[in-house]
Structure formats: structure tokens, C-alpha cells
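All protein chains of the complex are present and in place, except for one that has been dropped.
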Amino acid sequence: MGAVVTHAQALSELLGGELLGNPLQAIHRIGPLDGADALTVSFLSNPRYAASLAQSAAGCVLVPHDQRAAVSERPSAILCADPYLAFARLTQWWAAQSRTPVVPGVHASAVVDASAHIDPSAHVAAQAYVGARVHIGARAVVGPQCVLEDDAVVGEDTVLRARVVLGRSCRIGARGLVHSGAVIGADGFGFAPEAGRWVKIEQLGAVRIGDDVEIGANTCIDRGALEDTVLEDGVKLDNLIQIGHNVHVGAHTAMAGCVGVAGSARIGRHCTVGGGAIVLGHLELVDHVHISAATVVTRSIRKPGQYSGVFPFDDNAAWEKNAATLRQLHAMRDRLRALEKKSS
Amino acid sequence: MGAVVTHAQALSELLGGELLGNPLQAIHRIGPLDGADALTVSFLSNPRYAASLAQSAAGCVLVPHDQRAAVSERPSAILCADPYLAFARLTQWWAAQSRTPVVPGVHASAVVDASAHIDPSAHVAAQAYVGARVHIGARAVVGPQCVLEDDAVVGEDTVLRARVVLGRSCRIGARGLVHSGAVIGADGFGFAPEAGRWVKIEQLGAVRIGDDVEIGANTCIDRGALEDTVLEDGVKLDNLIQIGHNVHVGAHTAMAGCVGVAGSARIGRHCTVGGGAIVLGHLELVDHVHISAATVVTRSIRKPGQYSGVFPFDDNAAWEKNAATLRQLHAMRDRLRALEKKSS
Partner (left out) sequence: MGAVVTHAQALSELLGGELLGNPLQAIHRIGPLDGADALTVSFLSNPRYAASLAQSAAGCVLVPHDQRAAVSERPSAILCADPYLAFARLTQWWAAQSRTPVVPGVHASAVVDASAHIDPSAHVAAQAYVGARVHIGARAVVGPQCVLEDDAVVGEDTVLRARVVLGRSCRIGARGLVHSGAVIGADGFGFAPEAGRWVKIEQLGAVRIGDDVEIGANTCIDRGALEDTVLEDGVKLDNLIQIGHNVHVGAHTAMAGCVGVAGSARIGRHCTVGGGAIVLGHLELVDHVHISAATVVTRSIRKPGQYSGVFPFDDNAAWEKNAATLRQLHAMRDRLRALEKKSS
């Protein structure tokens, strides 16, 4: 990574807040409040961390407007409507400054079918494989050892990191980011039983991914059985997620790591699914549903809100007692009823 | 994919049911009842969807015999003993018609050890790696960027999609299908503790996989510690599954995505394991055991049947109350007993 050398005023111009303190305060680093030095820009988004702010040596801090008094003595500060958002934008600028820019072109070691269309401004890295009739849009980046099967489509400005598989006829839109090891377009899991054996249902659909979608490392998105599996615009998926065939994920929905969504589930827009949660097949979740981590969703959810279902952990001895008793719960209810009847 | 052009009679000859309606009804597409047009073949396997059937414009439908009356006015229909099975066979035929056939041979960019045996009818795709003494059977397909380590064996007609790892001395039988990113034969997780550190137990066994096995994307099957990890014939594993060392999975057992099976578990034949379920180590499940999604199997199961164990999800506020109370459950039982005693 290249070094970044800037100063407080440049950052305030970039981020658009109100600058306090020394406009020429030099900034060479970006980091958390704890451990920051005078050359570091940092941020406070949650008033809970006000103590960290007070103790931090950071040369510049992004803070909300209500912290004006708290930062009046600091070397420099930028008052923002939403410091966390400003911080996000700052990281983007920082990355753009410090990372090696991608050069257009196809590496000599890539294997590219003659019928593929690769925009001249795109980059295809070493050892990538590009199948027949693949289409790679302007400024897209195909990382080392990616496999783009026949008829796959990569939209403009989309980046596939190393070792991504984009299966036959699968499409991802513009400005996407797919992390290493993700597999888009493996077969959905479909079999018809016949006399104790499983007869494969060939998966004839594909995967269709909108714009501005991010997909985590080693995440799998299966192709549909007859129609396509769909991720709408702005969906964000973390690592090691399984999306079954024919699932439909609405726009701007985000899922944390290790989530599993079974086949034909339909998840609304602006939902969040916590890490390790499971959504069973053929269910429907409306927009603005939030599933807590490790919750198992066993029926459709028709009403926006937060939903949870996790066994509360405890020290092992206490858990064992309560878990054992849980198996008598229905009987306990009956006993409670009997007592109530008796005492009434 | 190539276009498929057929007609109702050809399909009925292929699938073997009784044809009603116009034998020359043209069929160019396969799809669900909803959204079908006159050139689409579709199917009804569950009478619950009879309304979809009535409203569907599908030119041909596969239905059970008891739907004879319901389809009498349709352009064409095929009465079958098991429409879902007929549909499965139809998808196989469809895929065979529409997909590019594989050509025998080894791509120039593959790296193949001189001691490997590759059947002349097999296909080894671009950038694959084939180690010493590997054996690849007739008509097998090794996809782009697969890694076959020394002494691995791929049976006849088995297909490895892109980026599959088949580890040293691991074997897969005939007619298998392994999806992208699967890792067969990584080390099992075994360590002996010594003074607070972990001493590695080298994993000297391998993985032995029978015929007609399907393995999902990014699924991991560890090699055995001393003996082999075994998947018997007809096993079907979905994506992102972890199979620990020395596990034995009986024939025709199927597991959905994100399942974890810990070391030395022994799972019977014709079992099913729902998505996200966990089976602890050294347990034994007899044949015909069915584990519900997200269930944690903590002891052996000696009797066929359906087993479940999932915390019921609820809106967050209701869940919080019940979960908090759960930690007092054992005490509640004691209080209930005391009341019962008092009132008796």
C-alpha cells in the first residue's frame, strides 16, 4: 500500500463537515480512537465512547455536531451530520489513495475463449478462466484464478477477487464486489425419490444478481431449478452463506456470516439476517424484517420487526438442568392447569 | 445453451405416461405452472397447487392419474404414476439436449504428472492439476482448476466442476458429481494436548466415496485419522457441509446445506439431515432417521423417525421474556412440585 499524506482541511473538504481547529493538521493514518497519535484521523459515532475521545491523541476526529464542546481543545475536528457515514466515505477515499490501481488488460496466463467479450478497460488477472460468450463490462476486474463459465456476465466496475466461480449463464450487475472462493451458480439441491434412491433434478435456471451487490468469501448461491435465483440491487452477503435455488432476496437486504437460506424462500427488501441464522424453504419474509443471529425461521413473517429464537446459554451445569426440564415442559403445563383448576 | 424444440408426444414417449390432447403440441420451454405459456411443459405433483394448474397456460403438463378430469380440456397433458419423478427425468433429458457436450482430451494449460492415468474418453479442463499416479476413469470430467493430488481416483462418468480438490489417495466412484470449491481430503481435526499446547495427530487415512454421490459447493470432507472417511453409494450432500474425519455416511442418505457432522459419527442409510443441523462426534444414527433443520443431535438415535430440536422463534420482545424465564425452568419445576405436594 502506498502512503497517504493529507491534512484536516483536505478531509473536511472531502467529507463536507465543519472543520474546527488547525486546518493544516497533518494526517498520515486512519485508526480507532484508542491508540491514535497526532497524525491519525479517527471518529466517534456513538456517544458511549466519549471517554475514548477525551483520552485519544488523534490529530483529527470526525464527531457529531453535539460534540462541538468536547472537541474545542483538540488539534482538529470535523463536525458531521453522520460521522459513521463520513468515516465510511473516508475509508473509501483512503483505499483509493493507498492501493495499487488496476491496469486494463488480460494476463498472458489467463485462458480466454475466443468468443468472450472483454471490455478493453477491464482487467483479467493471472490464471483466470473465461468461457465461451462470457461478457465482461467496462472497468470490471476478474481476479486471479477466477472461473467464468460459458455465457456468464460481469457488469461494469464489478470486482471479482481471487478464485471466484461465476457459473454458466449467471449474471452480476454493475459495481459489485465478490470475495474469494464464492461459488455463484452451483446446482440447487433437488432430487426426486424413487424406490429409496435420489433421482437428480437438473437445475436449468441460473443466478441473476443486481447492481451494487457484495458477496462474501466462500459464500454459495445456487442456480434455480427452472427459473433464476435472484439477488436484487444493493444486497450485501457476508462469508460462508448458503443461498438455495430459487431464493429471491430483496434490494438492500444484508446477511451476516454463516446464514443459510433454503430453496424458494423469498426475503423482502431492507431486511437484515444475523450470523448463523437459518431460513427454511418456501417461506416469505416481508420488507424490513430483522432476524437475530442464530435464529431459525420456520414460518413466514408477514410483519416488519425484529425476530429471535436462541436458546440462552449458561454455565454447563445450569444449562443441563434447564434443558432436561424443558423436555417435560408440556407436561408441566398440564400439571399447572390441574393445580389451577383445583385451587379455583 | 442450445434451444430445445420438441412436442408432447415425444415427451410422453420419453417419460412413458399416457398422453392426452394434441400429440403435436409444440414445446420449447420447461417451467413452473405460474408464468408458463403455450410452448411450456410444466408439472403438478402436489394437489395443493391445483389452482395453479387451472390457471396455467402451459402447453403440456405432467400430472398424476387422478387429475385426468382436470386436464381434459388442456392443449396436452401426460398422466404419470409419479409426476415429480417424471419431471426429474425430463430435466435430465432437457439438460442433455441443451448443454454443450464435453469433448475428450486434456487442455494444454493443465499440469499433469507423467505417471497419471487419464482415460482417453475423459476430459481434463483448463488449468487443472493432476498429481502422480492419479487415475481418471472413462468419460470422467475434471473441471477448470481442479486439483487432484497424488494417488487420487476419479471413477467413470464422474464430473468434478471447477476448483474441486480431491486430496492425496482419496477416491470417488462412478457417476458422481462434485460442485465447485468442494475440498475432499483435508486433514481431520485431531490434536493431543500437551502442557497447554496442541500436538498434531497426522491424518493417515483418506476419503472413500461410492458411486452416484453428489457433493455440494464448498463442502468439506476430511480424511480419516487412521482409517478412511466413507460416503456410501447414492449419498447426496448440499453446499457448505462439514464431514469430520472417520465419519461413515450410509447409502442414499441426503444432507441439506450447512450441516456439520463431527468426527467418527456413523449415520445410517436412507437418512435425511436438514439444513444447519449438527451431529456430534462418535454418535450413531440408525437407518431411516430424519433430522429436522437446525437440530443439534447430542446422542445416538437407535430408532427410525423424525427428530427435532429448535428454539421456536418469536418477535424479539416475546422471545426475550420466554428465554429469560427458561433459565429458571428447573427452579419452576421444583416450585410446581412443592405446590402439588401442598395441595395434595
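Order of writing sets the chain letters: A and B. Residues in each chain are counted from 1.
Note that in this section a residue touches a chain if its C-beta (ideal position, glycine included) is under 8 Å from a C-beta of that chain, and two chains touch if they have at least 3 such contacts.
All figures in this text were calculated on a predicted structure; none of them were measured in a lab.
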Out of B:V4, B:V183 or B:V286, only one touches the absent chain, namely B:V183
Considering the complete complex, of A:G21, A:P144 or A:G244, the missing chain is touched by A:P144
On chain A, the omitted chain is touched by residues 1, 30-32, 35, 82, 84-85, 87-89, 91-92, 94-95, 98, 100, 107, 109, 125-127, 143-145, 161-163, 177, 179-181, 212, 214, 216-218, 234, 236, 238-240, 252, 254, 256-258, 270, 275-276, 293-294, 310-316, 319-320, 323-324, 326-330, 332-333, 336, 339-340, 343
Chain B positions in touch with the non-displayed chain are 111, 127, 129, 132, 145, 147, 149-151, 163, 165, 167-169, 181, 183, 186-187, 189-194, 196-204, 218, 220, 222, 225-227, 240, 242, 244, 258, 260, 262, 278, 280, 291-292, 295-298, 305-312, 314, 318, 321-322, 324-326, 328-329, 332, 335-336, 339, 342-343
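To be clear about the criterion, only the chains that are shown with their structure count from here on.
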Per the C-alpha centroid definition, the whole-Å distance linking chain A and chain B comes out as 26
